[in-house]
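The structure's right below; bear with me while I get my questions together.
Note that one protein chain is taken out, while the other chains of the complex remain in position.
Residue numbering begins at 1 within each chain, and the chains themselves are lettered A, B and C in the order written.
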Amino acid sequence: MVRQILWRLVNLVPLLFVISLLVFFISQAGPADPIKDVLSQKMSAEQIEQIRQAYGLDQPAWSQYLHWLRDMFTNGGGISLSVRSPVSGIVYPAFLNTLILGAATVVVTVVLGVLIGFVSGIRHGRLVDRAAMLFVQIGSNLPIYWFGLIIIWLTAVWRNWLPAGGMHDLRGDGGFGDLLLHLIAPAFAASLVSMLIVARFVRAAVIESAQSDYIRTYRSQGFGRAAILGKHIGRNILPPIVNTTGLTVGSVITGVVFVETIFSWPGLGSVLLNAIAGSDYPVIQSGILLVAVTFVIVNLITDVLLDLLNPRLRHS
Amino acid sequence: MTVVAPPRLRRSAAARFVRNREALLGLIVLVVIVGISVLAPWLAPHDPNAGDPENVLNPIGAAGHLLGTDDQGRDVLSRLLYGGRGALVVATVAVAIATVIGTLLGLAGAFAGRRTSGVLMRVIDLLFAFPVILVALSLAAIVQPGPGVLIGTVIFGAVPYVTRIVFAEAKIEREKDYVEAARSLGASEPAILLTEVLPNLVSSVVIYGTSLVGINIVFTASLSALGLGIQPPNPDWGRMISEGAKVLVTGSPGVATFPAVAILLVALAFNWLGDGLRDVLNP
Amino acid sequence: MTAVLSVDGLHVDFQLPGAVVNAVRGVDLEVHPGEVLALVGESGSGKSVTAASILGLLPGTARVTAGSIRFEGNELVGLPDKRLNVFRGAGIGMIFQDPVTSLDPSFTIGSQLGDTARLHLKVSRDAAREVGHTWLDRVGIADPERVLRSYPHELSGGMRQRVMIALAGLSGPKLLIADEPTTALDATVQKQILDLLLDLTGETGTAVLLITHDFGVVSHTSSRVAVMRAGAIVEVGETAQVLGAPEHPYTRILIDSVPAIGQRHAVAGQERRLLSATPHTGRVQLSDRTAAPRPDTGEPILELAGVAKEFAIGGLGTGRHKTTVRAVDDVTLSVRRGEIFGLIGESGSGKSTLARLAGGLLPLTAGRINFDGTDVTAVDKHDLRRRFQYVFQDATTALNPRIKVGDQITRPLLRLGKASSRKQAAQLTSRALDLVGLSAGYADRYPREFSGGQRQRISIARAIALEPDLLILDEPTSALDVSTQATILNLLLDLKDELDLTYLFIGHNLAVIEFVCDRIGVLKQGSLIETFEADDLFAADRQPATRALLDAVLPLGAPLTTKD
Partner (left out) sequence: ACGGNSGGGSAAAADSKPRDGGTLIVGQYQEVTQFDPNRQYSWETWRIDRNIYETLVNEDLSSPTGVPKIVPGLATSWTVSPDATTYTFTLRQGVKFTDGTPFDAAAVQFNVRRFIDPTFEYYDKVSAATMSLVYGDLKSFDVVDANTVKYTFKHPFLDYLRQIPNSGNAASGIFSPEALKKYGQDGLADHPVGTGPFTFQERVRGDHTTLVRNADYWGARPHLDKVIFKPIGDDQSRVAALRSGAVDLISRVPPDSVASLEKAGYAVPENKGVPQIIYYNFNYTNKFLQNKKVRQAIIQAVDRKTLAEKIYKGYAEAATSIINQGNEAYDASAVDYPYDPSAAKKLIAEAGYQPGQISFNILSDTTGQPTAEFIQQQLKAVGITASVQSFEWITYGTRSANLKPEDGLNLGEWGYVAPNWVKIAHGYSVAGRDGDKYSDTSADTLKAIDTAAYNADAGKSKELWQAAAQSWAKDATIFPLLSFNRYYAVSSRVGGFVWPQQDHYDLSQVWVAD
C-alpha cells in the first residue's frame, strides 16, 4: 500500500511536468499578448514595448518557461503579469476558496446522490424510484445560469433565508456558521450535475447487489430487509460510490466556474478566467497546476480507498 | 433423450423498446423537437432575428407574439423554434464522437499491456486536470468562436470520463472467461474488444452517453453565454437564457424560462431514451 | 409421522418477453423429519426452481402460479417477505448451487457467521463468534480461527462450500435444502461434506432435501429419492427401492446411465457406448466433412515437453510483494491422435492451467508444446483454432452473457471458415444444439435463461460444431444429470469415431474417466506424477495420490440393473 502510494506520487512528477509544459505553450500559442490585453486599450505602442521589456516578455518562450519553473519552486509561481503581485497571493487563497466550495459540493453530491440512488435502487421500478430519478435528472439538466438566479431570487431576495452570494457576511464576523450559510446555495447548485451520475451509479449498484447471490443467501437466512440493505448492500456499493465520487471531484473543481460567477464566490474560477483573458501565464499555470495536483491526489486517495474497501484487492 | 421444445421468444428490439413507456416518450419528445427545429423556417411566425424596437419585452400572449418578445423586440416563440438547432447538433455530435473515442481508448487501455495502459490512463488524468474552460478559450482563439469550439470543448471534456468508465469496466470484463473462450474460438483481439466485450459495456456507455448529452447541452449553453459558441443574433437556447436572465426577475421571466424548459425537455428525453436503449441492448 | 415440508401441485412460470416458460409443472413432495430426501432429475427439470420457491427466493421474472407449499402446517405460498422471514434460516436453511458467489465478498466469514448466529440464537457478539468457531470445526475446517478472519475469496471452493453449510446449519433449521452441494468438489472433500450432512440429521433430526445428480451421493446419503423430469416428480420411493427397482421408465434410464467403475468392458465389441442413452451413431456428422484418409493412429498430435507455468501475483504498482505460484511444473506428456487422454488430480492441481497452456491461451514459463508437429507458439493461430478447441470448466462464465447463445455458436463457425454462409452456420448451430439435447429454439435465449446443466451443454455444442481435431474437455459433464451425461458421453464417442477426433478429458468422476478414457494422467501440485492405460487404473502400483482419489469414490449402494 505504502509502496503504491509512493509509486503514484513519483508518477505525479512527469505528469505535472507535462501539464506545465502543455499549459505554458498552449497559452502562448494563442494570439493573445499579456501586455496588449491588459493595458493596450489606452496606451501607445512604445509604452507597450517598454512594459514588455520590464516584464521580460521580450525573451523567447522557453526562457520564460524556465523562469516560471524556477519561480514555481522558489516562490510559489512568480509575479503576476497583469497586477504585478506574487502569484501565490492571488492563486492560493482563491484555490482554497474553490476547495471549500468544491468540498461542500462533493459532500452535497455524495449525501444527496447516495441517498437518492439508494432509495431509488431499493424501490426499483416503483413510484418513488421514478420520482427520485426524475428529480435528479431535472436537477442536473437545469441551465445553471437560469437556475442559480432563480435560487438567489427565491432564497435571498424574495425570502431572506440565505445570503445572495459571496463567502462571508461582510457585516458580520465571518464565523464558520456564516460560511456554511453561504455555502448552501452554491454547493447545492454545483452539485446537481454530478448528483445525477452518482445517483444513477448507486442505484444501479443497489439493484445489482440486491439481485446478487449473496443477498439471496442473507434472505434465505431470514435477515430483515433493513439489515440486509443497510449493512450488506451498503458495504458492497461503497466502492462504486467512492469511484464515482473521485471522478466527480475533478469536474467539480474545474466546473464550478459558472457557479462561482453567479454566487460571487471568490474562487479560482474567476481568477483563472481573468488570467486567461489577460494571458497572465504565471497565474494560469500555477492555477492549473494546483488543480492538477488536487485531481491526481484525489485519484490517489480514491484508489487507496477502493483498495481498502475491496477485500479482494487488499494485501493480506 | 426427448427434447422438450422451448417456447419461442419474441424478442424484436423494437417491440421491447416500445414496451418501455419512458423510452417511447423520450423518443417522441426528441422526434418532435428535432422536427420542430428542422421545420422552424415554416413554423416560426416571425423572423427570429428581426428586432422591433416598438415591441420590446412584450408579455406572454401579446398580440402576434404568443410567447412575448425579448429585449430587442424579437419574437420569443420564433427564436425558441430555431434555437435548438445548434444545441442539438453540437451536443449529440460531440457526445457521440467523445463516446466513441472514449470507448475505444478505454477498451484499448484495458486490454493493452500494463505500461501502455499506465501511460494512457495518466494522459487521461492529465486531460481531466485540464480546465475545460481554458480549452474552450484556446480553441476560440485558434478557430472562430462557434459550433466548432463547442464541439471540440465537449469532446475534450467528455472523453476522459467515458474513457475512465469504460476502462474500469473493461478491466473487469477482461478477466472473465468468455474472453478467453472467444480467443480460443479464433477471435482476433480487435474482434474480442468490439464484438465480445463491447456488448457487455454498451449499457453503461449508453446510459452515460445519454446523460452526457443533456449535461452538455446545458454546458454549451453556458459557453455560448461566454461568447465562445453560437454567435448572436442567431437564436440559441443557451444564449437566450443568459440574455433572458437580464429580465428574468424584472417582469419578463418567459424569455429565459422557455428555452430553459426546452433544454430540460431535451435532456430528459435523452435520459429516458438511454434507459430504454439500455433495456433493449441489455435484455 | 407428519411431514416437515409438503409441496402440492406446485407450478412456477417465468415471464420472458413474448413467452412464458413453465419451469415447474405440478411438483408434489413431502419431506419428513430426520430424513434425507434426494431430488434427482434431468438437468433443467426445475429442481433449483422448486427449491427457490420453497423459500420464496425466486428471481423477479418467476411466479408461483398454482399449488401450495406447507412448512410445519403453515402455507408459505403468497406470504410477504416479512412473514417468510420467520421461517427462513431458523425453520428452513438453504445451501445454494453456487457457493462461489453466495458468500458476501465484503465481509469476513466470522462476521457472516456471527450475524446469523446473533439473529437466530440471540447471543452476544462474543458468543456468536464462539458458535461460528464451533461450526467451522464441525464442518471439518482445520484452522477455524484463520478462516473466521478471512474473506470468501481467500478460501478454496471446498472451504467455501463448507462455510455455506455451517451458515445454513448454525441456526438449527428443521429442514435443510442443499442444491448440489458437492458438485465442485473432489471426491475426498465431497465425502466429508456428505458425512457432515448425515451427522446433522442424526443429531438434531434435521430433514434434508438434497438436490444432486450423483447417484453415489444418493445412495450414500438419502433414505428416500424423488425423481424429477420436465417440471414434475415422476417417481418417489425408498432409496434402495428406487435404485434397485425403478418403476418409471425415466428413472430406469437414469439408473442405467449411472457410470460405474468397471463399466468400460460391460458391453462387448470395440465400440464402447453407454447403452442407456439413445445411440447417435449414424447421424452425428455435423458437416459434410468426408472422413479424410485416416492418418496413422498412434502418432502424437499434442506433445508437451518440460512445460511449466508460473503466475506472478503482486509486484510493482499493485502494492503487494511479488510472489509466484507454480501452477504447472515440468510436465512432459504426449497425446496420441485418436485417443482420449484423461487428466485427473485434486482440485487446484493445475489441470485447467495445463489445458490452457496446451492451446497457447497462456504464455509458457518454460518448455515447448507441439501440435501436430509444429510449435503452438509459432503456428498460424487461425489454423490452430480450427483444429484445437476447448470446453471450458465453468460454462457460466465461458459464455458471453450479452450475446444470444445461437450467435455464440454461429460466429466462430463463420470466423473459422466452417460455414460459408450465415444460413449454413445457422443450420450447423441447430444441429449442434440438437445433438446435445437442446432444441434449436433455444438459440435466441441469453445464457442466464438456462439452468446450469443446459449452459454446460451449450459450451459443448459450441466446441463440437467446429469439429476440431483435438478437443479439450474440462470437466464437461460436472453439472449434468446422469442420463444427459450419458447422452453427451456417447455423443462424444460417436463424434470421435466418426471424425477421428482426439480428446483431452479432464474430470473428477473416476467412473466417467475410466469409462471414457484410453489413457490417464494424474496431476499433483502441478506435476504429472504418473500416466497409465485406463485399464490399469486399479493396478497395485498406483501412486498414493491416485489411490486416495480412488478410495473416496462413493459406491452405489444398490446393485446395478443391467439391461438384458
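Here is the rule we go by: a contact is a pair of C-beta atoms (placed from the backbone, for glycine too) under 8 Å apart; a residue touches a chain by one contact, two chains touch by 3 or more.
In this text the structure is predicted, and so the values were computed from the model without any measurement.
Engineer: Sort by label and list the shown chains the missing chain touches.
Structural biologist: Result: the unshown chain touches A, B.
Engineer: Hey, which of A:S20, A:Q64 or A:N97 is the one touching the hidden chain?
Structural biologist: Of these options, the touching residue for the absent chain is A:N97.
Engineer: Which residue numbers on subunit B touch the omitted chain?
Structural biologist: Residues of subunit B in touch with the missing chain: 49-51, 53-54, 56, 71-73, 137, 140-141, 144-145, 225-228, 231-233, 242-243, 245-251.
Engineer: Mind pulling the subunit A residues that touch the left-out chain?
Structural biologist: Those residues of subunit A that touch the unshown chain are 31-33, 36-45, 47-48, 50-51, 53-55, 79, 82-86, 89-90, 93-94, 97, 149, 152-153, 156-157, 160, 163-171, 261-264, 266-267, 270-271, 273-274, 276-279.
By our rule, only the chains that are shown with their structure count from here on.
Engineer: Let me have the rounded angstrom distance from the C-alpha centre of subunit A over to the C-alpha centre of subunit C, please.
Structural biologist: Distance between chain centres: 51 Å.
Engineer: Nearest whole angstrom, what separates the Cα centre of subunit A from the Cα centre of subunit B?
Structural biologist: 22
Engineer: Between subunit B and subunit C, tell me the centre distance in angstrom, where each centre is the average of that chain's C-alpha atoms.
Structural biologist: That pair's centroid distance is 47 Å.
Engineer: Among all residues of subunit A, which ones touch two or more of the remaining chains?
Structural biologist: Within subunit A, no residue touches at least two other chains.
Engineer: Would you give the residues of subunit B that are in contact with at least 2 other chains, written as numbers and ranges?
Structural biologist: Within subunit B, no residue contacts more than one other chain.
Engineer: Write out the stretch or stretches of subunit A touching subunit B in their complex.
Structural biologist: The contact residues of subunit A facing subunit B are 11, 15, 18-19, 22-23, 26-27, 29-32, 134, 137-138, 140-147, 149-150, 153, 157, 193, 196-197, 200, 243, 247, 250-251, 254-255, 257-258, 269, 272-273, 276-277, 284, 288, 291-292, 295-296, 299.
Engineer: Quick one: which bits of subunit C touch subunit A in the complex? Just the residue numbers, please.
Structural biologist: Its residues touching subunit A are 55, 57, 59-60, 81-82, 84-90, 92-94, 96, 98, 101-107, 115-116, 119-120, 151, 153-154, 164, 167-168, 171, 314, 316-320.
Engineer: Please output the residues of subunit B touching subunit A within their complex, sorted ascending.
Structural biologist: Against subunit A, the touching part of subunit B is residues 122, 125-126, 128-134, 137-138, 141-142, 161, 164-165, 168, 207-208, 211, 214-215, 217-218, 221-222, 225, 238, 241-242, 244-245, 248-249, 256-257, 259-260, 263-264, 267-268, 271.
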